[in-house]
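Every protein chain but one is kept in place in this view of the complex.
Chains here go by letter, A, B and C, matching the order in which they are written, and residues are numbered from 1 within each.
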Amino acid sequence: MVIIQQQDFDLAEEYRKLRDSGDSTGAIATFTGLVRDYGDLNDVTGLFLEHYPGMTEHVIEGLIAEAGKRWDVRAARVIHRVGTLALGDQIVFVGVCSAHRGDAFAACQFIMDALKTSAPFWKKELSRQGDHWVEQKDSDREQAEQWRESSD
Amino acid sequence: MVIIQQQDFDLAEEYRKLRDSGDSTGAIATFTGLVRDYGDLNDVTGLFLEHYPGMTEHVIEGLIAEAGKRWDVRAARVIHRVGTLALGDQIVFVGVCSAHRGDAFAACQFIMDALKTSAPFWKKELSRQGDHWVEQKDSDREQAEQWRESSD
Amino acid sequence: MTADTSATVTVRFFARLREHLGTDSLTVAIQPQTTVADLLATLATRGEAWQELTGDRPVMVAINQAMAKPGTRLNPDDEIAFFPPVTGG
Partner (left out) sequence: MTADTSATVTVRFFARLREHLGTDSLTVAIQPQTTVADLLATLATRGEAWQELTGDRPVMVAINQAMAKPGTRLNPDDEIAFFPPVTGG
């Protein structure tokens, strides 16, 4: 399940839906990304997030399918917000439930790492110095590459 | 923050407390363990969890402190239930917030893996065949050992 | 064989490129066998701002919402999107 939306999301609601996915689910891992007060600039007041409607959903659904081939994934949910966000706002949620905790952690982290380098979102930092399109970080590319090297 | 309790916990409340830990927090990773319908036995109807009061809290506080030395950890919360639990019940929650997503994932998984092999809890499976104290699994020991090998 | 000179593709721009070019979408006529690289070279002649498309900064391309490469051939009615490396999450 992939949802791209402007409005905020409720972690409790997402968790409830994951938990309802069956009695064999022993493990639920979640990740939430929030707007930080520093980035490329040091006095970030917010973000503007743009995306490519349609392609974004397809790419993330592909990542969830890939995770399902590599690990035990009973259910996965991804929500990503777009538009203007304020400091401390929730940006992204990834939740995975699995029969095994190692699989839940791995699939959740894989989807999050791969999303950062392959899903068509672009982030503009808003600050008192002006606005600034964020550049892709080497560390994000390297983080995503790690999953290729550890591929089965 | 380590809490051992009989009563259930509310993920939304735990997440809210982690999120309130400051504007520099960009990443929150959580793990929740649930009672599964299979284990050493195949028709598990519930669990009884025993612990060593006092030592349990000290051990887990030590794991949180160790995580804080190895990764950026802004706040960490661990809740573990004891007593009799039914199928699908929540057993354990580990939540970590960090400035960086890799650190949030690593610290959360480390605490969870290390808890399973070092915190004094014992799990008895309840089933229609009878009750059964669960034996420690090699896979859990190996999972915990991995963190030693990757030590800085 | 007659070249289909009426064939067009839709070109979309996102994020920094969209702002820099001052446009989010346009329709471009293509010749048969046109590649992504050919399209970029043609677009770059539209004016100074457009040279950004063939400059030093990386430009990613998707065709019909799937990632593509400079050598990929275009087909009539394709949706071609150009954008900077992604930065979500």
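As a convention for this text, a residue touches a chain if its C-beta (ideal position, glycine included) is under 8 Å from a C-beta of that chain, and two chains touch if they have at least 3 such contacts.
The structure displayed is predicted, hence computed values, not measured ones.
Asker: Counting contacts across the entire complex, name the shown chains the missing chain touches.
Answerer: B
Asker: Sort through B:11, B:44, B:112 or B:126 and give me the one touching the missing partner chain.
Answerer: Residue touching the absent chain, from the options given: B:112.
Asker: Could you pull out which residues of chain B are in touch with the chain that's been left out?
Answerer: 33, 49-52, 54-55, 58, 80, 91-92, 112, 115-124, 133-136, 140
Everything that follows uses one rule, which is that only the chains that are shown with their structure count from here on.
Asker: Tell me the chain pair with the top count of C-beta pairs in contact.
Answerer: A-B
Asker: Just how far, in Å, is the C-alpha centre of chain B from the one of chain A?
Answerer: 23
Asker: Would you mind pulling out the distance in Å between where the CA atoms of chain B average out and where those of chain C do?
Answerer: 50
Asker: Where in chain A do residues touch two or more of the other chains?
Answerer: 33, 112
Asker: Pull out every residue in chain C that's touching 2 or more other chains.
Answerer: Answer for chain C, listing residues that touch two or more other chains: 89.
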